[in-house]
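Contents: one structure, followed by commentary.
Yeah, one chain of the complex is gone here, protein chain that is, but the others are all in their spots.
What follows is chain A.
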């Protein structure tokens, strides 16, 4: 029953993809629906996010009936979880900023809604304050500690994981996507978003080159050698593969769309019809170029 078993932050897949909790918190915050006083339950959308929900909120043991009664999904409960989760899980500037902005929105919305208690209002004020503090702190860090250096260390770390075979559970293209997505959430993403146009291009070029050379190693082919897209997308086979690998990618890339980000869409919706804008044959150069543009140029 892996489908339903909760995924906790200490599980292997979260070590391979540390950006999973970051994304989870952002989604969690976005899911709080103040108008209808509940949390738009992500488990309905994707089995994987439901498992993250259960694992991260420790609700895995709860009886299904209780969950269905949506007692746990009230805004009040959700805000409590959000406070806890953002303390324990969120590390990245990107996630924190998203959550902070979302909470600010909720705060404004609550002003016009009469059915919330003073407790709830207080609760959100506290959370908002806390998040603002953390963000200011992070921003100060960004200025104080050399961001370039942190981004470089991060790149080195992520690529060394790839080299060490930590992404072996993903397809060839999936590995590349996982790496880029990881970097987008982390210090590299901060560096990129803070750069001038010229600097951004340089960052992406460095990133692309590293991704291409690792793909060349993985495929044992030249960077211009064109391979069938089915080969790039083929799930790996072998022992000791993480069973949730493809689900995790699908969850990470649930923002993708067939027109704006066809490469990510193809990787995350493996087995579906390929988007029209996804080449049926491509070299590692072309693959990386497409992915980088999907993830960085489109998203920001």
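Definition applied: a contact is a pair of C-beta atoms (placed from the backbone, for glycine too) under 8 Å apart; a residue touches a chain by one contact, two chains touch by 3 or more; residues count from 1.
Assume contacts and distances are computed from a predicted model.
Of the names listed as "Bacillithiol biosynthesis deacetylase BshB2", "Protein-arginine kinase", "Peptide ABC transporter permease" or "Dynamin family protein", the one that matches the UniProt record for the absent chain is "Dynamin family protein". Considering the full assembly, A:281 is the residue among A:145, A:201 or A:281 that touches the omitted chain. Only one of A:12, A:76 or A:221 touches the absent chain when the whole complex is considered: A:221. For chain A, the residues touching the absent chain in the complete assembly are 219-221, 225-231, 276-277, 279-281, 283, 286.
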